[in-house]
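Let's look at chain A:
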Amino acid sequence: MTTLTTTATTTLVTRVRDRATATPNAVAMRHKRLGVWQEITWATYWDRIQTVGHALLALGIEPGDRVGVQSENRPEWLILDLATVAARGVTVGLYPTNPEAEVRYLLTHSGARIHLAEDQEQLDKALAAADDCPELERIVYLESRGIKGRYDDPRLLFWEDLVRIGAEHRAAHPDLLDTRVAAAEPDDIVTLVYTSGTTGPPKGAMLSVGNVEFAAETLMSGEGAVSPPASESDLVLSYLPLCHVAERFFTTWFSAFGGVQVNFAESIDTVPQNLHEVQPTLFFAVPRIWEKLLAAVRIKADSASWLKRRWARFWLARADRLGATLVATGGRHTASSRLVYAVGWLLFYRALKDRLGLREVRHATCGAAPIAPEVLTFFMGIGVPMHELYGMTENTAIATRNVDGRIKVGTVGEPYDGIELRIDEESGEILTRHGAVFAGYWRDPEATARTVDPDGWLHTGDVGEWVDGTHVRITDRLKDIIITAGGKNVAPSEIENALKASPYIKEAVVVGDGRKYLTGLIGIELDTVGEWAQQRHISYTTYRDLSERPEVLELVDGIVREVNERFSSVEQLKQFRMLPKELDHEDGELTATQKVKRSAISKTFGDLISSMYGGAA
Partner candidate 1 sequence: MKRTATRLGVALAVASLLMTGCGRDDDNGSGAAPGVTDEPCPEAVDKEKGCIYLGVLSDFTGVFKGVGVPFSEGQKAFWKKVNEDGGIGDYEVDVTKYAKDSAYDPDKHAQLFGEIQDDILAVAQSLGTAHTNAILGDAEKEDIVIAPASLASSWQLVDNVLEVGSNYCGDAMNSVDYAVDELGAKGVAVAHFPGDYGDDAAVGAKVAAEARGIDFTDVPSEPGAADKQASVVAGILKADPDVVLVATGPIEMASIVGGLAQKGFTGKIIGSIPTWNIALLGEKKLVPALQALYLQATSFQTWEADTPGYEAMRAAAGETPPSDWYALGYGSGYVMQAVIEKAIEDDDLTREGMLNAAKSLDGVESEGMLPEGAANYAGDPNDAVIRETAFNAVDPTTASGVKQEVAPFVGPTAKDHDFSESACYEQY
Partner candidate 2 sequence: MTTPTDEKTTSFSGHQLEETTRRPRRIWGRPGLVTAYAQDMAFFDTRAKLVAVCALVAIAALMPLQLEDDILKLLATGFVLAIGAIGLNLVTGYAGQVSLGHAFFVGVGAVTAAVLNGDPDGRRLGYGITFLPAWMLGAGLVAAVCGAIVAPLATRLRGLYLAIVTLGLVFIGQYIFAEWREGTGGRGVGRDAAVPTLGDVDLTVNGAYTEEQKLYWLMLVILVIFAVLARNLVRSKVGRAFAAVRDRDIAAGVMGVQLGRYKLLAFTISSFYAGVCGSLLYAADGHFSPDEFNLGMSVLFIAMILIGGAGTISGSIMGAMLLALLPRIASELPGFFPFISDRSTEHPNIFEVETALYGVLIIAFLLFEPRGLYGIWHRIRTYWKSFPFSY
């Protein structure tokens, strides 16, 4: 063990070090290998961070140097991330789904000197891009399958070899890393978080030691993001991409600041299974995941045997009522609703939540994109304490959150204590100003100047409004607001989310900017509609074939009509078309975070759109 050296600045690294000293044998993380959840203690975690940190020093990483990571969530991601911070480098996360072109852009733009590619797939992308990246010196890989003995690029370095280099360096210069850690400054950049870039190329938001410290302090305070604050007894499941600020918070930073036990999902496909095994106490998910969970409940309940189906329907109906009560009371049970829930918990909800993997969840969070209130209400009804929150990369995810007992569904909650948040009277744009506002875009001072005004206010780009003077409701992205030919302002995401609340609809894109009326492109959820079709003996071959079945069109038409009834006539969809394919990141229709790139959509499906306007456009 290293001796405890006091440093002026507390960083993520010093927090991990202190925790490893205090509770060396507590579990820091678990990852599943060969069917067994292997535990990693804080002592091991810290030991590895030091060794890898030494390796980075040995490879010549200087303060401010960038280290790239393109990998699924796994312990090495965190180890390399913190080792980089220890060496005062900057971690640059890449989505595992980033295609080669984006990898090339990100590696070139960030100027990473060392890059970690998880396996052969990621390595191939990195190697293809490497020749365009003069600053890239070493590419480290984690999985040797298909690589060892086949690749002879001199820049390649196997993780084990990296660890060995680190160990040798550590033996030779035991104090070098400690010195580097002690020299950390609050203004050190710890990470570049590339925004998803729904418009234009991704921009790298620089988050500093100070940003992270402020954000973590705020989140971990009494009425922070989670109350009571996250602690050693909490478990989280790490499954969303770690390069996104939200997952980085819930995994790396919750772990470093709160000591929560991180459990890595095997892959995105096994999340339901892993959730069931881990039964996390804190659970963060993007709306898409919540929608899928909801759809799964509905489908599975409907396809259960007769008795179970009746039973489930009965209790899900009770859950709807419970959810409505909770929405009305801000999340507090009344005496009667508590009684109904207690009985229901015993007979149904406990088992249901166990199957979903949400049995032990004490605080569920939804964020990163707008969600339909029905989804939130459902989960509140079955006893999952749902909280929508709001934040973005540029303010290190610090803006607003819902607090237990004062939950307002449909809003993103109240601003945190100790931060400034206002809504611009003219544009309706939400502005924040606090210690976690980012240090600027990497190598893009122009964009930085457009985002942060000279007074230090961060322009979020989101349009919002106050509800009851305390809660914030987000209307839409400023750029996405549709102004119809009649001059009406319409927020498409509200309509889209209402549509997506149906288990049968996966994607909905509302168009109508500068047109006479609104129309929509709708993509079905293959699983649920497929099941629906099977029950009705409708045969189909491909996604497109299924989408274009008259019965399916009828189904979607019914959903659209139902949703239309809830909106004023100007906000109603007059026409819709089915998307002939599933939108995909690789094809450039979605961002890495599964957000729709509207420009790409209108280009790809231009003929579909114009057909809805009688070819007038």
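Operating definition for what follows: a contact is a pair of C-beta atoms (placed from the backbone, for glycine too) under 8 Å apart; a residue touches a chain by one contact, two chains touch by 3 or more; residues count from 1.
In picking the candidates, the idea was that all candidates are chains of the complex that A comes from, given by their letters.
Everything numeric in this text was worked out from a predicted model, so none of it was measured.
Among the chains 1 or 2 offered as candidates, the one in contact with chain A in this complex is candidate 2. Chain A meets candidate 2 in the complex at residues 25, 30-31, 33-41, 43-44, 48, 75-76, 142-145, 148, 157-161, 163-165, 235, 263, 276-279, 300-301, 303-305, 308, 311-312, 315, 348, 351-352, 355, 359-360.
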